[in-house]
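Heads up, one of the protein chains got dropped from this complex, but the rest are sitting where they should.
Residue numbering begins at 1 within each chain, and the chains themselves are lettered A, B and C in the order written.
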Amino acid sequence: MDVVLEFDAVSVGFGQARATDKVSFAVRKGEVVAVVGESGSGKSVTAMSALGLLPRNAWSEGGIRLADNEILDLDNRRMRALRGNEIAMIFQEPMTALSPVHTIGWQLDEAVKLHQNLSKEKRTARVKELLTLVGLDRPEARMKQYPHELSGGMRQRVMIAMAISCDPKVIIADEPTTALDVTVQAEILDLLRELRDRLGTAIVLITHSMGVVADLADRVVVMYEGRLVEQGDVDDVLLRPSHEYTRRLLKAVPRLGSGTRQAKDTEPVLRVRDLVVSFGGHRAVDEVTFQIGKGEVLGLVGESGSGKTTVGRCAVGLQKPTAGRIELFGNDIAKMSARVLKPVRARIGMIFQDPASSLDPRMTVAECVAEPLVLHKAHNRTDRVSELLDAVELGNALRDRYPHELSGGQRQRVSIARALALNPDLLIADEPTSALDVSVQASILELFLDLQERFEFSCLFISHDLAVVDMLANRVAVMHKGRVVEQGSRADVFGAPQEDYTQKLLSAAPVPDPAEQRERRVSRG
Amino acid sequence: EPTTQSTSSGTVTFALPPNATPNWILPLGIPGHLATYNSSIYELLYVPLYSFNGTSGTVAMDPKSSAGNPPQYSPDGKSVTVTLKDLTWSSGQKLTTRDVEFWYNLVKANKSKWGGYAKGRLPDDLTSFTAKDDKTFTFTLDKAYSPDWFTANQLYNVRPLPQAAWDKTAADGPIGDHDRTEAGAQQVFDFLVAQAKDLPSYQTNPLWKTVDGPFSVQEYTTGGQVTLAKNPKYTGADTAKLDKVSFKPFTSADAEFNVLQTGGIDYGYLASANLNQRSSLEQKGYAVQPWKGWAITYIPYNFNNPQAGPVFKQLYVRQAIQHAVDQNSIVKNIWRDMAVAGYGPVPQDPSSPFISDAQKTNPYPFDIAKGKELLESHGWTTGSDGVATCTAPDKCGPGIAAGTPLRLTLLAESGSKETDNMMAELKSSLSKIGVALDLKQAPLDTVLGNSKACTPNQPECSWQLSFFGTQGSWYFPAYPSGERIFGTGATSNLGSYTDPKADELIAASTSTADSASMKAYSEYLTQQLPVIWLPNPVYQISAIKKNVTVGIQDPLASMQPQRWATS
Amino acid sequence: MAKYLLWRVAQAVVVVFVVTIVVFFLLHQLPGGPARGILGIQATAEQIQAFEHEQGLDQPLPVQYFHFLGRLLSGDLGESYQLNQRVGDLIAARLPRTLVLTVLSTLVSLVIAVPLGIWQAVRRNRPTDYVLSVLALLMYSTPVFLVGFILLIVFALNWGIFPVEAPQAETLGGIFADSKALILPVLTGATTTVAIFSRYLRSSVVDNLDEDYVRTARAKGASEARILRRHVLKNSLTSVVAMLGYYLPVLFGGALVIEKLFNFPGMGLLFWNAAQTSDFPILLGVVLMISVATVVGSLLADVAQALIDPRTRRVRT
Partner (left out) sequence: MSGPTARRLNRFLRNKLAIVGFVLLVLLLAFCFLGPLFYHTEQVLTSLGEGRLKPGAAGHPLGTDDLGYDLLGRLMLAGQTSLVIGLAAGVLATFIGTLWGAVAGYTGGWVEAVMMRVVDAGIAIPALFLLVVAAAISTPSVPMLILVIGFVSWLVPARLMRAESVALRSRAYVEAMRLMGGGNIRAIGRHIIPNAIGTVIVNATFQIADAVLLVAYVSFLGLGIPPPAANWGGMLSDGLTYAHDGAWWLILPPGLLIVMTVCAFNFIGDGLRDAFDVKFGGR
């Protein structure tokens, strides 16, 4: 088979520091190469170097060949002709990667316009088609929306639509499905597969989900500490890993059905009654009712765009509900004045779905983590910050970096550390581990469980990773199209799902065994 | 070489002073509309009874542009008889005594609304009007006056008006003798004023078409652009030589100077700072000549100021201060010779029979040592800070306590480079005799508003010295008597100067026919220093196209464009 | 939207009220009152008294203010003390000139400043950036008067390319008919503001160029020019739009120096002369108009910002 993209001893660095060291691998036509590895090991920067889009302060060396072009030698104009058309990229954090002041319709239209000479109507039709392809409902209405009006998963799908808009020869997908629930994820993976089969598109798939790897990849590349430590056939790597890190990684993959936690019956910390949120007539959240008891973890799973984030934001008063009642620690927040709300909020920690935008770009990691401590005049701040950073496996070396100098997973950990800094009584965790590789995720979850046991905090845990929810949650609620379609104890919901949607969800969750996953896929559809 | 087509067709374009937009046509001024650029224009349309100007070289009556023959005063000085010249309104009617009576009736019945009124003056001093016939009339006066003064300062304001066209109370109302009743006169006056307030209609309103002057209105815009055309029906002796004269408004002297340089105006002006451009202007076909003003420039002392008043009341202090004013240097270096040193209450240039020898020769020439000596010999000692303080109160004078410093505040008009420099120079030279001057600047209007005649206990009496003379402090009518500025209690006697002898001399100058009285007055006030005398700047520095002859420019600041000619 | 507009109009009315009250009060703080300035030093006590009586200046301040308001409600701004015209007419005559001048110069300035600011941001901290910064600042720190002066001397007096005066016509049609005469005044007006717009823009473009969405646009294959024009510019307009909102009242206030230099009597001069002579009705009239323009300007700026940046539209909790 012919190689379409080849990395030849590519190193990327920032100043004196080297982020990756002589990474070499090749991607052939119609091949899906999965890049897995430690968070911060240089996956994203390697991928970006293929498009010549490294951050300004980065340098790169080595050879990158795209078809017959030596990327690093190309001038701007030639490079531009390739980008989007020959090689497309799906960026890791879709919130900041989309222009906030342009509608998504405009942004998609532009992607089409730049490489295809189509009339306005045809382009609009194409944009609609793309939005439908990535599974967005009401494409007409969506086209007119701005990025901040979409859910995390929807934004991610817009990014995907943008990348595939010109049927490129190579797609580099940097964590393309982190914000997607497993059913949508499966659809997207099908879409990519179909693209590969139809056009012979080569795909570089950076992901933390071994299930996704098993589902889609032909070959796997494993990165660790900036180096490529192992590569090979998907079956070989996943089933017969040779490198010690790969083994560790695979061992850390959580599996659905391993959960043990039971529902508790404690006095409620957060009560949500008949919550309705509508945006311009569209009911994003529709009569949602649930409660979380002290020391209890409620896993909130569900379709992308079903309103999970919105529910979380309402719970802490960041979003005004259209109707319904929310009680925090026994008080109705609608009736609380800003002054009363403030101390209440201090007892809440929140991990935002999109860590990049929830960190002040002008604050260093240490300052970000220290912020809650400063706000509550805690003593020994420096020590506490170090402790927290250690706990989320961020070395002291990162203290003085700014958010944009981190990898996606590192940013997410900063966000986690910040949320935990004050030992909150209630934690709203919106996809807290989506950007983490499973080994780091495992230790974070362990930390979480440990803290939870110790401080008995309550938690609304929003996640797409059913295995993780299975491991943490006492109870589970499933959302679909703005409604909670099913809720109950973890064991009930996951063990004996009543609703169609829940069953679909559970069956769509990929498993990290290529053969098994193939079977599951076939049986599903 | 740029030339304008205008001159060849007998048109002269005249540059109006910055922001002077003509806006009043009725020859009965009302307060707020009395600016000279208004009267300069309507005098060309409505011939005044007596016109005074300096076009002959001295300020005097100009019979050619007057509607009346020289007045005849009765021997007792209590009545005056005038014979009108043979003038015709453009409507065809003759100018008659009825037109003068019309003016008199209007003014008498509406004196409080009329802009020229001051208590005891016109029309109060005219007790009755009697017409002998169509051409001759007599005014009876309330008492005897100096004929020169009365003609130049009072009769000068009389303007025959076209009774046959204007004596009505509504635009389409009938002409009648409405003015002969008080109520009727008031209605007519109000009607005329209302018409005059309709500036946009000046060009078209038939009312303003009836004129007897050498010109009539051709264009009169709200923006201030006025064009007068020769009045073909003019029957007097002062026929216009020009076809047209056009008055062009400007937003600033700079804008005017720019246009001047391109040759866009025939008769313009320049700032003294631009005098270096004289030769370049001359090359462009202009002659540069100063237009002197019939004015004096000074800084009043506020004799009623609680702190400085007693000091100002000492003649020796005023003398010392006057000695410290280097008028010659100021004229030469600051005004670039476009001002005339002034030493007394009478305009110094052009020379006139009114000026005394004392004023001409200046009894208090620039002499720092003399000034210092005057102060020191009167008990003032200069301290280490350079400010003189009174150390011997018995010598300083009454009301001056020991330890009083000679620290004065001067509120000066802002916005002029020459004035700023003059004030800085004054501050500097006064400091040399031990007088500390604290300067404060404000727009002319504020300075005037601040410098009111007042009594010591009034709060507004806090001003000590004030300067508002960038363009001359006081412009006189033809007869430069001082009753309004130096007479006790006069409104414009801002510093409340009072001196019985001065009052006596002023009274003599206005009420007796004795022409020496003006000289005596000039001499006395030159010596008495009621104010700080300063150089009097010219009215403007004119630049006139060489092919335009304008004769001598009138120190009373009016224009006689009928006598201008182009070649 | 309608509700928001109504709410803002209500605020506007309050602002205009407050402004007129403040100005009214301040006017009467000026020592001496207007009579002296209007009537001149030669005025007699009787004349001053008569004038003050006629203009109602001898009444208590609140009474005067209510008279002013009463007339205002019937659409009457009063009559100038000195110019023998109604304030409304005066403003109507001056405004077209001022608007033409300031609108055109703001446009010219934007046409220069926007590309300049973007270009400088792209070439940040390189010699071209430095040179252009110095040039823009040179223009900024040179007083308008000097700029106009130099332009006049060079282009009008020495080379004779353009007239020394701005158009003298009083109607819009007349002004545009003499468009050649507009060039120098408009250029003069434009020079000083170029730096303002360009430097704000440079600063925000510099910030935005580092945003991730720019990387996305590049990944799409968009050219740098397109990225700047279509992506970055819109994201960077906040401060320029806020400045433009501020320029509306400036627009109505006129450009005194240019009006003086080019013999172009407009609002600036009207106001300046009125301030010099304490022509209260004119001062009040102009201030009233400027305050309306200010409120409209800030409303337009707010609306424009909401249109540009949808995130600012959200209603807060």
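Assorted remarks:
The rule is simple: a contact is a pair of C-beta atoms (placed from the backbone, for glycine too) under 8 Å apart; a residue touches a chain by one contact, two chains touch by 3 or more.
None of these values were measured; they are calculated from a predicted model.
Interchain touches from the omitted chain, evaluated on the whole complex, reach A, B, C.
Only one of C:Gln49, C:Ser223 or C:Gln305 touches the absent chain when the whole complex is considered: C:Gln305.
If you put the hidden chain back, the residue from B:Asp125, B:Asp177, B:Asp420 or B:Glu460 that touches it is B:Asp420.
Between the chain not shown and the residues C:Val23, C:Ala45 or C:Ala169, the one that touches is C:Val23. Against the chain not displayed here, chain A makes contact via residues 14-15, 17, 56-57, 316, 318, 342-343, 345-346, 348-350, 352, 354, 357-364, 367, 371-372, 374-376, 400, 402, 404, 418, 422. With the whole complex as reference, residues 11, 14-16, 18-19, 22-23, 26, 29-31, 125, 130, 133-134, 137-138, 140-143, 145-146, 149, 153, 195-196, 199-200, 202-204, 206-207, 210, 238-239, 241-243, 245-246, 249, 253, 256, 271-272, 275, 283, 286-287, 290-291, 293-295, 298, 301, 305, 309, 311-312, 314, 316 of chain C touch the missing chain. Those residues of chain B that touch the chain absent from the view are 257, 271, 273-274, 276-277, 326, 329-330, 332-334, 412-415, 417, 420-421, 423-425, 427-429, 431-432, 438-443, 446.
By our rule, only the chains that are shown with their structure count from here on.
Spacing of chain A relative to chain C, judged by their CA centroids, is 50 angstrom.
In this assembly, the C-alpha centroid of chain A lies 87 Å from the C-alpha centroid of chain B.
For the pair chain B and chain C, the distance between C-alpha centroids works out to 38 Å. Residue positions of chain A with contacts to 2 or more other chains are absent. Among the residues of chain C, none is found touching two or more other chains. Looking at the complex, you find that chain C touches chain A at residues 210-213, 215-224, 226, 230-231, 234-235, 308-311, 315, 317.
Chain C meets chain B in the complex at residues 30-34, 36-48, 50-51, 54, 79, 81-85, 89, 93, 149, 152, 156-157, 160, 164-165, 168, 170, 259-265, 269, 273, 275-278. Every residue of chain B that touches chain C in the complex is listed here, in rising order: 19, 21, 23-24, 31-34, 112-113, 115, 117-119, 196-197, 199-200, 221-223, 225, 249-252, 254-256, 258-259, 261-262, 264, 443-446, 448-450, 452, 460, 468, 473-475, 484, 491-492, 494.
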